[in-house]
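The complex appears here minus one protein chain, its other protein chains still in place.
Take a look at chain A:
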Amino acid sequence: MPLSWALVFLPWAGALLLALLRQERPAALANIAVSAASFVLSLALLAHPGGNQGWTHIDALNTPLVLLSFLIGLTTAVFSLGAIGAERFDAPRLRAYHVAFQVFMGAQALALLADNLGIMWVAIEMATLASVLIVAVHGTPAAIEAAWKLFILCGVGIALALFGTIILYLAAQPFVGHGDNGLSWAVLYTIAERCDPGLLNLAFVFLLVGYGTKAGLVPMHSWLPDAEAEGPIAISAVLSGLLLNAALHAVIRAKAIVGAHPETVAPGPFLIAFGLASLLLAAFALWRRRDARRFFAWSSIEHMGLAALAFGLGGPVANLAGLLHMLGHSLAKSAVFFAVGHAAQLKGSQKIADIGGLTATNPGLGWGLALGIAAVAGFPPFSLFASEFLVLTDAAATRWWLIAPLGLGLLTAAAAKIRTMQALCLGDATPEAEDAPPLWTDRTTLGPVWLHLLLALLLGLALPAPLSALLAAAARIPG
């Protein structure tokens, strides 16, 4: 079996195994084992020469994203071991939770590795359905509403993306004839300049709006805060860190095809417009949030907007910044979700007002969260500072008028995050809930949190040479 399919089927095989386990701790441990095995297997991507294998491909753009997915999958599984007790699942829900998690991981890998755009669409749809199931798993009215919103909005989104995919094939049809080649990204990329530009434009509109819904771009974002706030705690990390990346990756692939034709309407400005709208709306919406998990979900909208804007600017520098931003955001944001989730369990509430003074009562958690929020707010030395700085300098060089709105959005959002950081981590400690999680769960939370922060720091301070070469190669792909 080619490596790419092994990476997809290993989590799915794990899902079958997990469907059989009824008890909480063995199931959570098996979940860690499956995730660890997937992560180790994904390391083989680094040694892989790349290229197309049938419906899948391995290149510089998807390799770092897949590696990151399985890394966060593993840390989420570790966190889940400690957090799952507080979710109080009964046996069917426990199994549904673990199965859906591994189905999601496999679909996420397939969405990134797929060369065939039809397969990519099916994978994103599967990941969506798995996440709907996970978000709904508690069955409370709030969870059902979040899942319903996720299903309806993302259902429309991915339906539009399929329409875009069909039109893309219609554009390519005169040159590729019948057969699976017609949806291959690599083939479409090479023949794009001969295709009909009008059809490519139409396809891009549908692909951008469709996959953009999944990436949480404004104005199609409204499912995201509810989904990340109401699902099981561990899931916010993968929804925010992974699913959004897979969707944005699909948008970038579409942009690469459409941008390869000289006569199409340039796709960049559309991405800039959606990105800027997301950044600005989220920056101001952050000030009105009372719920800690919704707050950080809105911050995901802001960061995906900035990444989309970077890819809209285009060129090797801005693309590199966008990619680095996706990687840094996933690491820092999932660390924050782990810490906030644990704090919410400790305090028995996820309202910002009910969580306070964490550094005094739980120093490891409190300082981890404080540093995580600083990283998410774009403070040096974390990698989000580097990527935001790169975007700003590139915007200054190519589109000077972007500087003012961009700076306004970034500063407003950073200020809102500092305020929330002070509320959550500093100040007077709020009382803890009576049924706080057992002490050993501190380790399963703090390990992932600090590991992610360390990696986000490394990414910002010193990129290892092979990784920077990989990212530089990836930055040339979207054009």
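As a working rule, contacts are C-beta pairs under 8 Å (C-beta built on N, C-alpha and C of every residue); 3 or more make two chains touch, one makes a residue touch a chain; residues count from 1.
To be clear about the criterion, contacts and distances are computed from a predicted model.
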| item | value |
| --- | --- |
| Hidden subunit of the complex - UniProt protein name among "Hydroxyacylglutathione hydrolase", "Dihydroxyacetone kinase DhaL subunit", "Transporter substrate-binding domain-containing protein" or "Hydrogenase-4 component E" | "Hydrogenase-4 component E" |
| Contact partner of the left-out chain, one of A:A19, A:I144 or A:L408 | A:I144 |
| Candidate in contact with the missing chain, chosen from A:I32, A:I58 or A:L129 | A:L129 |
| Contact residue for the chain not shown (choose from A:A60, A:L202 or A:L408) | A:L202 |
| Residue among A:Q173, A:T361 or A:T398 touching the omitted chain | A:Q173 |
| Residue ranges of chain A at the interface with the undisplayed chain | 116, 118-119, 121-122, 125-126, 129, 132-133, 136, 139, 141-142, 144-145, 148, 151-152, 155-156, 158-160, 162-163, 166-167, 169-170, 173, 177-183, 196, 198-199, 201-202, 226, 229-230, 289-291, 294 |
